[in-house]
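Quick one: this structure, given as structure tokens, is what I'll be asking you about.
Let's turn to chain A:
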Amino acid sequence: MPRLLPLLLLLLTIGSSLANADTATIATAANFKPTLQRLAAVFEQQTPHQLTLVGASTGTLFNQIRQGAPFDLLLAADSERPARLEQLGFAIAGSRFTYAEGRLALIGYPAGRDLNPASLRAELTTGRGKLAIANPNTAPYGLAARQALEALALWPLAQGRLVRANNIAQAFQYVDSGNASLGLVAYAQVIHSPRAHWLLPARQYQPIRQQAILLQFGHRNQAAIDFMHFLTSPPAKDIIRHHGYAVAD
Partner candidate 1 sequence: MSLQLDVDLQRDDFQLQLTGTLPSDGVTAIYGPSGAGKTTLLRWIAGLEKSAAGELRFRDEVWQDHQRFIPTHQRQIAYVFQDARLFPHLNVEGNLAYAYQRRFNQQGPSPTQVGDWLGITALLAHFPGQLSSGQQQRVAIARALLSSPKILLMDEPLGSLDKPAGQKILHHLQALRQHINIPVLYVSHDIEELSRIAQHLLILEQGRMIEQGALMDLCSRLELSLSHEENAASVISASILNHDTHYGLSELAIDSSHRLFLAASPGEINDNIRLRIPARDVSIALSASTDSSILNILPCTIDSIEQTGESRILVRLKLEQQFLLARLTKKSADKLQLAVGQRVYAQIKTAALLNEGSPHE
Partner candidate 2 sequence: MRSLIEMNSMLSAADLAAIVVTLKLATITTIILLLVGLPIAWWLANTRVRAKPLVEAIVALPLVLPPTVLGFYLLLAFAPDSPVGQLWQYLGGEQLAFSFSALVIGSVIYSLPFAVQPLQASFEQLPKSLLEAAATMGANGRDQFFSIILPLSRRGIIGAASLGFAHTVGEFGVILMIGGNIPGETQVLSIALYDRVETLQYSSAHWMAGGLIVFSLLLLGFIYRFNKTASLYPAGRVRS
């Protein structure tokens, strides 16, 4: 019996710390996952909570949540699907907020080429290469790319040259591999790379509002609730901005 005593004490210690420590599963749009990993690391240092991160496209996550996936919090790449989940009762009403705004950047192949509105127009008029964008029907960055091209009056010109990637990561691959000569991608993808890029002015497209919402599954999960609050704190906003997103103060 005496030999079991240390083990018993250990279990009691863990049990007491578990009383205020929680584990949350955060579903995140794939494009935000690198940023979220950084945020989670800081969050886990400051609190006793543990986070599990699941990355996929917002559409996939949406369907999984509707089918009862055990996610506590959703960080979507758009605002439409969190709103739908709220309406449908899969998420906690009133918990929805914009945690980041995506920004659109033009990249090219080869990586060092000069990029600006003129080079985009020149490529579309006299060049022969493809312009990669995310699918406007399914990806928020794709929709924004379309709006930007319309604002630049290049949308009709681009029609024969557009290739629509399944998501923004694939659009990046198309350019990076040299199959497309230009691409409209997320600024977050290129902000820390040596690759040349042109950051499109925010006025040329509707804000890409990436919204978070607390899901029904996590409505009593203290870790998820604490993390939502953490996302609006100044240190978290700095991290998000540092990764290429815009955040309201």
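Keep this in mind: a contact is a pair of C-beta atoms (placed from the backbone, for glycine too) under 8 Å apart; a residue touches a chain by one contact, two chains touch by 3 or more; residues count from 1.
How these were chosen: all candidates are chains of the complex that A comes from, given by their letters.
All values derive from a computational prediction rather than experimental measurement.
Colleague: Name the candidate, out of 1 or 2, that touches chain A somewhere in the complex.
Modeller: 2
Colleague: Spell out the part of chain A that touches candidate 2 in their complex, as residue ranges.
Modeller: 57, 59-60, 62-63, 84, 128-130, 132, 135, 137-138, 162-166, 170, 173-174, 177-180
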